[in-house]
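Only a single protein chain was left out; the remaining protein chains are all shown in position.
Labels for the chains are A, B and C, by order of writing; each one numbers its residues from 1.
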Amino acid sequence: MNAPACSIPTSVAEWRSNLKPVWCPGCGDFSVLSSFAKAFLELKLDPNQTAMISGIGCSSRLPAYLTSYGYHSIHGRALAIGAGVKLARPDLTVVVTGGDGDGFSIGGNHFIHACRRNVDMTYVVMDNRVYGMTKGQPSPTTEADWDNSAMAPPGGTGVAPFNPLAIGLTAGASFVARTFSGDPNHTASVIAEAIRHPGFSVVLVLSPCVTFREEERLWKERVHKAANTQPITDQADAARMLMADDGFTLGVLYKNERPAWTPSQRAPVAVADLDAQFRTG
Amino acid sequence: MNAPACSIPTSVAEWRSNLKPVWCPGCGDFSVLSSFAKAFLELKLDPNQTAMISGIGCSSRLPAYLTSYGYHSIHGRALAIGAGVKLARPDLTVVVTGGDGDGFSIGGNHFIHACRRNVDMTYVVMDNRVYGMTKGQPSPTTEADWDNSAMAPPGGTGVAPFNPLAIGLTAGASFVARTFSGDPNHTASVIAEAIRHPGFSVVLVLSPCVTFREEERLWKERVHKAANTQPITDQADAARMLMADDGFTLGVLYKNERPAWTPSQRAPVAVADLDAQFRTG
Amino acid sequence: MVGETAPFGWGKCKNEDCMSSEPDTSVSLAFAGSGGAGVMTAANMLIDAAAKSGLYALFGRSSGPQIRGGEAAALLRLSTQPVSSVDDSTDILIAIDWGNVDRFSAELALRSSSVIIADPDAGEVPAVLANSGARIAHLPMDKMAKAIPGGRPNMIALGAVAVLIGVPVDVLIEGLGKSLKKKRADAYEASVAAVRAGAEAAKDLGATRRLGVCPPGARWAITGNEAAALGAVRGGVRFCAAYPITPGTEILEWLSGALPKIGGVFVQAEDELASINMCLGASFGGVPALTATAGPGLALMIEGLGLGVASETPVVVVDVQRGGPSTGIPTKSEQSDLDIALHGLHGDAPHLVLAAQSIGDCLFTTQWAVTLAEALQTVGIVLTEQSLGQSRAVIDPPADSGLTAQRLTAETPDEDGLRYQRYALTPSGVSPMAIPGTPGCQYTADGLEHSVYGNPSSAALDHEQQLEKRRRKLDDHDYGDQWATIEGTGRVALITWGSTTGAAHEAIQRAKADGLDVRLISPRLLLPARPREMQAALDGVDAVLVVEQSHSKQFLRYLRSVYTLPAKVDCLFRAGPLAIRPGEIHHALMSMGSSS
Partner (left out) sequence: MVGETAPFGWGKCKNEDCMSSEPDTSVSLAFAGSGGAGVMTAANMLIDAAAKSGLYALFGRSSGPQIRGGEAAALLRLSTQPVSSVDDSTDILIAIDWGNVDRFSAELALRSSSVIIADPDAGEVPAVLANSGARIAHLPMDKMAKAIPGGRPNMIALGAVAVLIGVPVDVLIEGLGKSLKKKRADAYEASVAAVRAGAEAAKDLGATRRLGVCPPGARWAITGNEAAALGAVRGGVRFCAAYPITPGTEILEWLSGALPKIGGVFVQAEDELASINMCLGASFGGVPALTATAGPGLALMIEGLGLGVASETPVVVVDVQRGGPSTGIPTKSEQSDLDIALHGLHGDAPHLVLAAQSIGDCLFTTQWAVTLAEALQTVGIVLTEQSLGQSRAVIDPPADSGLTAQRLTAETPDEDGLRYQRYALTPSGVSPMAIPGTPGCQYTADGLEHSVYGNPSSAALDHEQQLEKRRRKLDDHDYGDQWATIEGTGRVALITWGSTTGAAHEAIQRAKADGLDVRLISPRLLLPARPREMQAALDGVDAVLVVEQSHSKQFLRYLRSVYTLPAKVDCLFRAGPLAIRPGEIHHALMSMGSSS
């Protein structure tokens, strides 16, 4: 199924489909889209050998804006679909993408199990700390005191956000990174590195929702690169670092070489011979 | 709804219902059952003010063996039901219980969100690193090389287990402990401490499945008490400790004083006045 | 059920001294424009003014896929009488610009008698609209607005439309005052000027439809989602765990605001699996609980609902139906979750399914569902629709049915000192339920089949007895007249459900004017089936027209499965998003009437 070499795009524009994004003007996801194109270009990926899988949400609309194969599925299940694609078709590059609600609220179980299973795919989450598509409810990464939502009481829900990267790490993710949509080149290079990484890689992109969380425009003043230029490789050290972190540290924060999981294969048997066990006498 | 004082049991036997457990002879869950009775006795709980919530699995059968109120629900959803009980009825003592499959495989999402939400209830997981009830399949805590299962290939699944306590901690649990069913008094005292803790407390009880994992009888030789007699109180330190741990350290490993979450209450309005906003002119 | 006591009403203006001097009792209009043009604002202001003038109204919205911005249309029907359906066509379309108006041109339903009011500077009227043959009138809204400091085209449009349909401009301006003055006086001034300019210019646009005058009366302006939420709390709901989803989110938003004020609890759950199971937990704890969702969320709740049925834990889910299957069309209406609501649970799992018939009826039906689920200790699913939930109506204030949750609770164990039987085999099938905290009645609720005590059992006898008890308690309950709306006595019957009831009612009025007497049967209670009541309702009927908004005739299939219908049955059906309009039903009735 290898495609002719000529199908490999030579410009960012070739990676973009002709579908117009539904996103609000200024939404952080636009630049994540361009980071994907840049990363794919850098990796010289072939669109017909690339599968972009997403759930439901503003961010989950992304696959259709690229010229790769895509599956815009249902809310919260993208990682399960992605694992199915990769396990059945190890020759494809599989990238799963979506939002913080999709991935960490309704999709939380698949997230921790994807980290544990360590199938060779890349998960890029556009974290805007809100449910954009359903018009502004708190997500698992939303601050406890954010209350500019019709579904949050005055003063906020009072439920503390959790740190999905720390959870991912403890669940077994072998590559953990954070980037900011305001720095599309950095995001592109981290996505490229994550795709190169053999095993399950998580990239959390801080991507402001300018409509329901206007204040996130100020994130550009809070983000900062990690002190170490090299990722931590010890799980315990990384766990400590992530739990002590302010949530705005950018870079590849943890990486290890745990081999990607591949399903068991056994000595071949012809399908026609599988019934031997049922024959009596 | 306070019951007369005379309804508070004065012996372990009074906490046991007359239903005979379905468990296999030698199953670790028998002694967890007695630890519950002991802990409840120590806490002087009233059976009619206590709600035991479970999912489905051998371990999840436990509630009906006690004389408290109980809800033996569906596979994986016990924590959600428990949160509903506690939020609606803050006067009750709510204990959620079940197995490693119920809690960390199908129930994984409710687990991380229960940790995050920090409702004042106690979660006691009987971890036997296997699905007992469905006759022996690997669970998320099963060793990667365990292959004594009709659903695991020779050599095991190759999927590394994860450490639910570490995940629980990073997700926000405010009380994290491990005990061993072979030490029912220690288990009882930790359960009692967990119930006293305001907020969401997790107690992982290593509880052997003698039928499908006979080798777990040897756990008694592997378990050891935590070096510190006092729980760690710093999240980052605890994260490091749990990730470096061998999985057999017993005790209350982490505890903090984050206040339990209670739902917002606002200035009272009569139900009859709620329609004011719809009246025009 | 008609008239005063009906949870929703149709018919004549209720003000007896209403003397409409003009022929038009109803006008339909649409405001269109791209994102930010303010069409929804204008529509809301018009609705408010109409309500104050004693009119009734229905206001739906159609918008594109964009989260913010993007084209949108406000679809309004104003009337001197209560409105429960969109009309056959739009009388007046006023477009500030053309955006991607083709995306919803079908929903506009223009025809040759319509008028399109277009801004000549916005370019040609798109062919897809012009082809309707509608008369085109020009109003340079953009230019006129620019002439007023701070003026906006939507206010010009508003003023013009008000005059054309006969909503008093003064009332409109009074309303503007309330909503704008406090915020920004300059915005208020600019709006007033723009409305007046529009009103002035309207005189040159040629006469269109003018509504009769109704003396002001008490009115409610409410959406179906608000009504359902209000019905929930009136019915006694004090717990809601929920996960947002279009088009049900507004129910949750309203409850998240209201519950904390009445001693209740609202919690945003991590997913629908959690929300339904949290509700079951609260209900087990004795607190009536409800959640709301749409098709995909309902799909995720199915297992939890089965637990509610088997463990006899009351709970209610409102499913605001949208286009399906799968993610489908989240913002558009359809009646296609009937199958899953009736038959989605595994095993033999009798439960309640109710459907709201109008925006106002979302209140009554939800309130009733809560009290039924509580009384019968079972699961209730309330089906509403995007076109009810997210549309706003101006209606007569709905009466409070006064229905409120009454659960049969156990206070003590059996008198003989015997062990408490949670699942006792009572004559009604309803067993007294002990609420945690009740001394001596401790039990373990179970989704496994169980004995009367709740102990797990796989014995054939226990299974049979518990299945039968769960069936009996629902089948044998007396649901009263409210189970269905039944009107008229013709030999032709129209059977429908949900929002389509409104259009059906209007169609039947028209058929009557044409001399055809048609009976209306619209069940509010869909499950359990009421064979005896349906047989009575169908007495003397020899032809039936079934009307529903699904592609696979879900309602017709259901009717056939549980009721005996006359030999002649026709079906008028169509998937969403296009509403089924009174005219097409009328047409179907007339051809049926002539052939039967």
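Methods note: a contact is a pair of C-beta atoms (placed from the backbone, for glycine too) under 8 Å apart; a residue touches a chain by one contact, two chains touch by 3 or more.
All values derive from a computational prediction rather than experimental measurement.
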- Chains shown that the absent chain touches, full complex: A, B, C
- Touch criterion as defined above, residue of C:Val318, C:Ala349 or C:Ala410 at the omitted chain: C:Ala349
- Message: If I consider the whole complex, including the chain that's not displayed, which of A:His72, A:Arg217 or A:Arg258 touches that chain?
- Response: A:His72
- Residue among A:Val12, A:Leu43, A:Ala64 or A:Ala144 touching the omitted chain: A:Ala64
- Contacting the left-out chain in the complete assembly, out of C:Thr489, C:Ser561 or C:Ser591: C:Ser561
- Task: In the full complex, which bits of chain A touch the chain not displayed? Write them out.
- Result: 1-4, 7, 19, 47-53, 61, 63-64, 67-74, 76-77, 80-89, 91-92, 109-110, 113, 263-271, 274-275, 278-281
- By the contact definition given up top, give the residues of chain C that touch the hidden chain. 64-65, 103-104, 106-107, 295-296, 298-300, 302-303, 306-307, 309-311, 323-332, 334, 336-337, 339-340, 342-350, 446-449, 456, 458-461, 463-464, 467-468, 471, 550-552, 554, 557-558, 560-562, 574-578
- Message: I need the residue numbers on chain B that touch the omitted chain, in ascending order.
- Response: 22-25, 56, 58, 74-76, 105-106, 108, 131-135, 137-138, 140, 150-153, 157, 211
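Throughout what follows, only the chains that are shown with their structure count from here on.
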- Query: Which chain's centre, taken as the mean of its Cα atoms, is farthest from the centre of chain C?
  - Reply: B
- Message: Between chain B and chain C, what distance separates the C-alpha centroids? Give it in angstrom.
- Response: 42
- Per the C-alpha means, the centres of chain A and chain C lie apart by a whole-Å value of 38
- Task: Give, as an integer number of Å, the spacing between the C-alpha centres of chain B and chain A.
- Result: 31
- Query: Using the touch rule from the top of the page, what residues of chain A touch 2 or more other chains?
  - Reply: 105-106, 108, 140, 153, 157
- Item | Touching two or more other chains - residue numbers and ranges from chain C | 260, 266, 270-271
